[in-house]
Each structure stands twice: as structure tokens, then as C-alpha cells.
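Single-structure report; data block below.
With one protein chain withheld, the remaining protein chains of the complex are depicted in position.
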Amino acid sequence: MSELIELMNLSKTYDSKFLAVNNVNLKLPKGKIIGLLGPNGSGKTTIIKMIAGVLQPTEGSILVNGNPVGVESKAKVAYLPDRTYLLGGETIDKVIKFFADFYEDFSVEKAYEMLKTLDIDPSRKIKTLSKGTKEKVQLILVMSRQADLYILDEPIAGVDPAARDFILRTIINNYNPEASVLISTHLITDVEHVLDEVIFMRYGHLVLYTAVDNIREKYGKSVDAYFREVFSC
Amino acid sequence: MAWELDSDRPIYTQLVERIQVQIISGYYPPGGKLPSVRDLAAVAAVNPNTMQKAFAELEREGLIVTQRTNGRTVTEDETLLKGIRMQMAREKVDVFVQTLKELGFSQQEILSLIQDVIEGEGKNE
Partner (left out) sequence: MLKKLLKHDLKSINGVGCMMLIVMAVTTLFALLSFKSPMWEAMFSDSAYGFKFGIADLIGIIGIIFYFIIVSVMSFVFLIFLGYNFYRSMYSDRGYLTHTLPVTQSRLFLSKVLSGAIWTFVINLAMMFSFLAIIVGIINVILSGAGMEWGVFWKEFSMEWSDFVEISRTEGGVSIGSFMVVLGIFFLLSPVISVVIMFGSLTLGQLAKSARAVLGVVWYLLILFLLMLISYVISFISTLSMFTSGEYSDMMMLKDYQYTYSITLVVQLIIAVVLWIVSVKILKKKINLH
């Protein structure tokens, strides 16, 4: 079984001195929901950006389903960054058309269905939406794709509990054994119950990669509790 | 409504327990059909992989049977069901008796307490 993501000796250095990501080796399988956890500055977002292709590694390589990061991988990766990338003057309808144009795996029906569920009017202009609504729209755009890898960078931070619920349910419902979801978050408690595996990062290093059940069985703790233990010093 | 789950125990074991209860109590009757992994995972708001693991465990115990044509159904093995029912009750009673003993109750006191409670409930019905 080939791995979905392979990170080999991956490093990223800023300004020739700051090692944001330090020699990370990791193989992630298909069909899993994986949490990328770690304190701020641990390199989570840097790794995500490199897999998504908005940042170049300083050393090492990345393979997504056997392809290096490029046009092929971008076509099969759905990335939700931790910021708003939608511009003001467009309507949601226009943005959906844009996505459908560039991504073959984008499902327009799914997108409109989810918008309806959340009671968001697609004819509205982006700039009229509240921050929370914009984030929901961005999530819908990502989840309407039938990608091999979904990367969600802090999808539930700063989101109300109902929306949080919706997001996690959507992730669960979207599950398919050929794809994986990589969720980067510091709100471990809220997502723990949907994760199969977790990655712990610290100071750019890979500290731990294991199944959630391993932690719970072995240590009798929640991942959140174990995480606090590991990182408290 | 998402199922309430403890965060310090593996989720799949909790799912197994919960579905066991649902089967024993007749919510899923013997021979009855079970929802698909996906559907039940969505209802419970858990990862389908985890639900799959739970189903696999239940299958291993013999509580669930996978048929080619019918999908997943509850077993019709009455003996097995009775056995598990008894086992679940026994576990609960064990814990109960243990707890009361720690509180200093004697065996006789425990038995009268049980009688009182049951009769009391009988009056209220």
C-alpha cells in the first residue's frame, strides 16, 4: 500500500538561521483523519504550507501520492489556510464558479447544498459576510472537493460551537478511504474524537506520531491530557 | 445528537459498549439490521474508522453477523445474547456491591437495601 504523503528529510530554514522545520521524516497513509498538533512556532503551519505548495523546502522532499509538489499534487490537494483568502467584490456564486473551473473534482451541488444547510445566501458578496461566515464558506469550498488530501489549518479556532459541530460532522461525512484529512489545531479536546492518528511537533521536530487509541490505551489519558504532559516543561 | 464519550478511554471500546447496550435492550432486535458504518458514525459524530473498529470487535464477539446479501445484522443466537446480558448485569452488580462494601454495608444490609429500592419502585409505578 503506497503512502499518501511522504516527507523525507524535510527542513525549512528562514534567514539562514531559523530552523522552522528540522529534518522531518514522516509517512502518512490514506483513509485517516490525522491531527497535527503542537505549540505555536512548532513548525505545523510551515509543513502544511510546504505540502500545499505555497512555500518551498530548504532541504528534503515531499511526495503527495507519489507526485512531488506541483501541478498534479495541487489538483488533488484541498487546502484550507488559517486566513481569509476570499476577496471583497465577488459573490459566493462567482467563487463557486471559479473553483469549479479550476478543480475537476469540485462538486457544485455539494457546495450549494452545504450553503443551504448553513443558511448562507450564495448571491451575497464576500465583503458583506461576517468573518465567521467567510470561514464557513471557505470550508465549504474545500469540502466540496473530492481530493486525495484535505489540509485544514486551524479550522475551528474562533468559530462558534454550532459551526464547530458542522465542520467536524462535514469532515466525518466526507470521509473516504482513499483520502486523508490533516487537521492542524491547538484545540485538541474539540477534535480528538474524530482523529485516527496524531502528530506532535515541537521546535520544528517531529516528536511523536501515533494512533489516538494507543495514547488512550497506553496512558489512560486523553490526547489533550497527554499532550499537556509532554509539552509542559 | 453526538454520543457522549469519555476522552481518556479509546473511543472504539466505548462505542462497542454502547452498541452492546442497544442490542441487549432490544433497540436493535435479534436478526435486525444495523445501520452502515458511515451512517452510525455520522449519528455518533465519530470517525468512521473508529466505528469500523467497533463493528469489527462486535463481530469478533459474535454479536454482529455480516451477511453477503443482508449487510450487518444482530445475531439471532439467543444463548449468546443471554450470556452477554448476564455478563453486563453481573459487572454492574459487582461494582455496586463493591462500592457498598467500601461504604461499610454488610451483605444482609445490601440485600435489604435492594429489596427496599425495588419495592419502592413497584409502589411508584
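Lettered A and B in written order, each chain numbered from 1.
Everything below uses one rule, namely that contacts are C-beta pairs under 8 Å (C-beta built on N, C-alpha and C of every residue); 3 or more make two chains touch, one makes a residue touch a chain.
None of these values were measured; they are calculated from a predicted model.
Every shown chain touched by the omitted chain in the complete complex is listed here: A. When the omitted chain is restored, the residue from A:Ala52, A:Met114, A:Leu139 or A:Val223 that touches it is A:Ala52. Panel shows chain A; residues 15, 49, 52-56, 70-72, 74-75, 77, 79, 81, 83-87, 98, 101-103 of it touch the chain omitted from the view.
Following the convention adopted for this analysis, only the chains that are shown with their structure count from here on.
Annotation: 36 Å between the Cα-based centres of chain A and chain B. For chain A in complex with chain B, the residues that touch the partner chain are 31-33, 165, 168-169, 172-173, 175, 189, 192-196, 212-213, 216-217, 220-225.
Listing the residues of chain B that touch chain A in their complex gives 2, 5, 7-12, 38, 41-42, 45-50, 53.
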